[in-house]
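One protein chain omitted, others in place.
For clarity, chains are labelled A, B, C, D and E in written order, and residue numbers in each chain start from 1.
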Amino acid sequence: MTAARTVYITRKARFSAAHRYHVADWRPERNREVFGASNNPFGHGHNYDVEVTVAGEVEPETGMVLNLREIDGIVAEEVVSRLDHRHLNEELPEWRARVPTTENLAIDIWQRLAPRLDRKQARLYRVRVYESPDLYAEYLGEKE
Amino acid sequence: MTAARTVYITRKARFSAAHRYHVADWRPERNREVFGASNNPFGHGHNYDVEVTVAGEVEPETGMVLNLREIDGIVAEEVVSRLDHRHLNEELPEWRARVPTTENLAIDIWQRLAPRLDRKQARLYRVRVYESPDLYAEYLGEKE
Amino acid sequence: MTAARTVYITRKARFSAAHRYHVADWRPERNREVFGASNNPFGHGHNYDVEVTVAGEVEPETGMVLNLREIDGIVAEEVVSRLDHRHLNEELPEWRARVPTTENLAIDIWQRLAPRLDRKQARLYRVRVYESPDLYAEYLGEKE
Amino acid sequence: MTAARTVYITRKARFSAAHRYHVADWRPERNREVFGASNNPFGHGHNYDVEVTVAGEVEPETGMVLNLREIDGIVAEEVVSRLDHRHLNEELPEWRARVPTTENLAIDIWQRLAPRLDRKQARLYRVRVYESPDLYAEYLGEKE
Amino acid sequence: MTAARTVYITRKARFSAAHRYHVADWRPERNREVFGASNNPFGHGHNYDVEVTVAGEVEPETGMVLNLREIDGIVAEEVVSRLDHRHLNEELPEWRARVPTTENLAIDIWQRLAPRLDRKQARLYRVRVYESPDLYAEYLGEKE
Partner (left out) sequence: MTAARTVYITRKARFSAAHRYHVADWRPERNREVFGASNNPFGHGHNYDVEVTVAGEVEPETGMVLNLREIDGIVAEEVVSRLDHRHLNEELPEWRARVPTTENLAIDIWQRLAPRLDRKQARLYRVRVYESPDLYAEYLGEKE
């Protein structure tokens, strides 16, 4: 995968979800101080954009790093069908005790996609999550 | 206000909110059939954009239809501080028994803004609400 | 349909297509002079955005002018599945002898959508076709 | 021009300019109070987007309301080459004694374009000027 | 070029082109299976955005890595005038036997730009090609 001619291909997907920032162990005053309005009890929501970047060598015959239809299928299963139209804290077990910040969402989506996208000549390179046009988080996996 | 030289000035504001589509009088099957995933019990959310258009004559000295800082103050009070970081159905009384569709949000925002923006030489002309880049509703008030 | 409380709801769809500007009855020089590079023999292409606006009264129970899933189904059939990934001049009979300009596309899409979207309390109001972010055409139907 | 089949074609152009809001007859305090930071003595600037909409019948042979290259030539002369990379108040006589608000720019651009774009079967319909993605003004000409 | 103070400057350009995904050695069924609708016989098209990034030290007097007008001239020659309003497979020899995927376009544009943009204190750093807002490929050259 340390190919001489690495190309990075990025696909954007979208989902709409509600979330709330809250640490159960903290007193209400501290939750409010750290998280502000994001601590409001019933949550609020966003249109999220997710950019999934796969890096690899271009397959000479097809001209592709990885067939886009394959990427789309995996992203639909692991990201869109899982998160779209959900209240993350209320409906998804992984967010019951973990704050669904943009940072944590990027890590979580990476961990779901990486095992399914890694190939002999391609691998997941980066997950970028936009909470809004003005805020995004990126995760590139663990570095040894 | 039917001025010879009407100019339309439009200001965009933003808020993030959660909502749910649900009619209490309907059986679960019908709610699901009509609203699909928007009926999920805890709601989901969006980054909303609101475009507020004021029409009027340009005041000759200032070159303005209405001072932008005045529009901004009214929109901040009636729209952003009221709706941002809220779960509409759970936190706002007007959405307890009314489905917070994009259409209804456009009407509701119009009704809050119109009495505050109407002036001798300017009036609210249109409210446009984007739920996402791919869906928006517009309301121009009641026509006799 | 001349309702006191008309709301306009707009849905955006996308398709990618190739096209060519050419009038068969003209000499090559005139085609080149009028159409420039758009007359190149094999065509070029665009990512088109189509905004479909439906106007009507809001149905009190659902809060909707027309169920979005119904709009989506009709637009998918009449616009996206028909035009996406096509060379308009070469593959679609209606564009063999008619120049597929943005203007003509707006009229054609209107004529396909209007009979399917008109309802007792809602009707197609406008079709807007973007050929690029810098060029769009709008058609609102024939006025008597 | 009240054609049965009017199509609206819109072209976007761009220019970057500096401007200042200031009324020479007012005391500094009043200028500051009405215009805020826009009254800063040396001006500030924007990337302006201008959308020029021409309405008319589609010419049957070409499928166009007005040849886009003709629109582009006129907009380049009257808008872009005149305003791009200028300090409006300092370099253009029409803005020495008139505040270059977005509203006034829309009217001024309309007045320059209308006489050059009006044809037997097409006419300028609307000028929209964006000062930023969050603020725009529209002018549709004088109505009798 | 491994300067202490490297700045990256990125310029965006645009072109509209038609293309088709097809491997001549494959049977029709396999082309259809791998490429889907992108294999349609006459091609389809896109509005491409190309972002060209040059990295280098800032020249102290001008404050520039490389004069933007120089970048613009080279990109106009090598990218826009070559690709805009073309059917890539039919009109350009390099795409007759090679699939014009977004990945391959990024490599090809890199190879045309790199020899013309490399300077003593600046060099081409990255080429990014957007086929649509939802898909882009990046190439950073061969790494030894």
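The working rule: a contact is a pair of C-beta atoms (placed from the backbone, for glycine too) under 8 Å apart; a residue touches a chain by one contact, two chains touch by 3 or more.
Just so it is clear, the model here is predicted, and its values are computed rather than measured.
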**For the chain not depicted, the shown chains it touches** = A, D, E
**Fill in**
For chain D, residues touching the missing partner are 14, 16-19, 37-38, 40-47, 84-87, 90-91, 132-133
**Item:** Hidden partner interface residues of chain E, rising order
**Value:** 2, 4-13, 58, 61-65, 67-69
**Request:** Could you list which residues of chain A touch the chain missing from the display?
**Result:** 21, 23, 25, 34, 36, 98-104, 106-107, 133-140, 142-144
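Here, only the chains that are shown with their structure count from here on.
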**Request:** Would you mind checking the shortest number of contact hops between chain B and chain C?
**Result:** 1
**Message:** Using CA atoms only, can you tell me which chain is the most central one in this structure?
**Reply:** C
**Request:** List the interface residue numbers of chain C and of chain E, divide the shared ones by all numbers used, and answer same when the ratio is over half, different when under half.
**Result:** same
**Fill in**
Separation of the C-alpha centres, chain A versus chain E, in whole Å, is 27
**Message:** Between chain A and chain B, what distance separates the C-alpha centroids? Give it in angstrom.
**Reply:** 30
**Interface hub residues of chain C, defined as touching at least two other chains** = 133
**Request:** Sort out which chains touch which and give me every pair.
**Result:** A-B, A-E, B-C, B-D, C-D, C-E
